[in-house]
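Below is one structure. I have some questions about it.
Moving on to chain A:
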Amino acid sequence: MKELIERLGTKFPVNETVFQRDNLTFITTDKIHAIELITHLRDYEGFSHLVIITAVDWIEEGLFQLTYLLNNPKLKVDMGVRVMIDRKEATMTSSHHLWAAVATYQRELYEMFGIFFPGSPRIKEPFILEGWDGPPPYRRDFDTKKYAEDTYFPRPGRETHDPAEHMKEKMYPEGS
Partner candidate 1 sequence: MTFEPIQIAWTLLGLFIVFNVGLLLTSTVRKIGARVGKRRGIRFFQPHIDLIKNYSFRTNFSHGIMFYLAPVFRLTGGIGIFVFMPIIYGSAHFSNFSFAGDAILIMYFIFFGTLGMALGAGEGAMPFSAIGISRGLSQVTAAEIPLVLAFLAVFIQNNSFSITEIVAAQQGGFLNWTMFTNPIATITAMLAFLGAMMRSPFDIVLAPQEIPVGPPTEFHSSFLGVLSTNRAIFPIAKTILYINLFFGGATNWPVLILKAFLLYMWSVVVGTVFPRFRTEQSIRWFMKYPLILGILSILVLQLG
Partner candidate 2 sequence: MDFGLVAVVVGFLLILIGIWGILTQKNIVKIVIGFSIFDTGLHAIMVGIGYLKGRTAPILDSAVSPADALTSIVDPVPQALVLTAIVIGLGVTALMLAYVVRLYDYRKSLDISSYEDLKW
Partner candidate 3 sequence: MSLKDIEKRTVIGPMGEEIEIDPLRDYYCAATPDLKMEQRKSSIPIIEKFANWARSESLWILAFGTGCGGIELRPLVTPKYDVYRFGIQIRATPRQSNVFIISGYLSVKTLKRAIRAYEQMPSPKYLLALGSCTINGGMYWDSYNTINRLDYYLPVDVYVAGCMPRPESILAGFDSLKQLIKDGKGEGAAKYAEKFEWYKKNQKQIIKDWDMPDYNW
């Protein structure tokens, strides 16, 4: 695996490498080379299967972390390619030409995080949120509770407890 990373390092900027498990490695690359790197992995290193594309909102750093999780079915190893993109200008090169499923992941990312992939098929069509007009709900600056309260006619008188506290209080009052 290390050899692979080294090989990659000669060709692409590989910034940070995390060896999560024997068979799972994360590498970080920059936005410009990411798709190139993934294409290389797919075509020359046997990572023919895309497991998932997912994102993490690093609101504090002002970044989105996109992770392309790839799988090499022959060697039975996974590799996650991380790309950090600017949160304000959340745009990433589309890779829908590599796997058919990518377009769907990208639709989801656009809907949930507002990360735009220019050129990706049907990117602006609703994925699971039909008719959603609020901000992307998975962004951490989106306040779900407030949104729900504003929107869904909360029933008055509803009490909310912390489950652990509540259980302790109700079921085992003597233990407190």
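Behind the choice of candidates: all candidates are chains of the complex that A comes from, given by their letters.
By definition in this document, a contact is a pair of C-beta atoms (placed from the backbone, for glycine too) under 8 Å apart; a residue touches a chain by one contact, two chains touch by 3 or more; residues count from 1.
All values reported here derive from a predicted model rather than from experimental measurement.
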Of the listed candidates 1, 2 or 3, the one touching chain A in this complex: 3
Chain A residues touching candidate 3 - in the complex, by the definition given at the top: 125-126, 128-134, 137, 142, 144-145, 147-149, 151-155, 158, 160
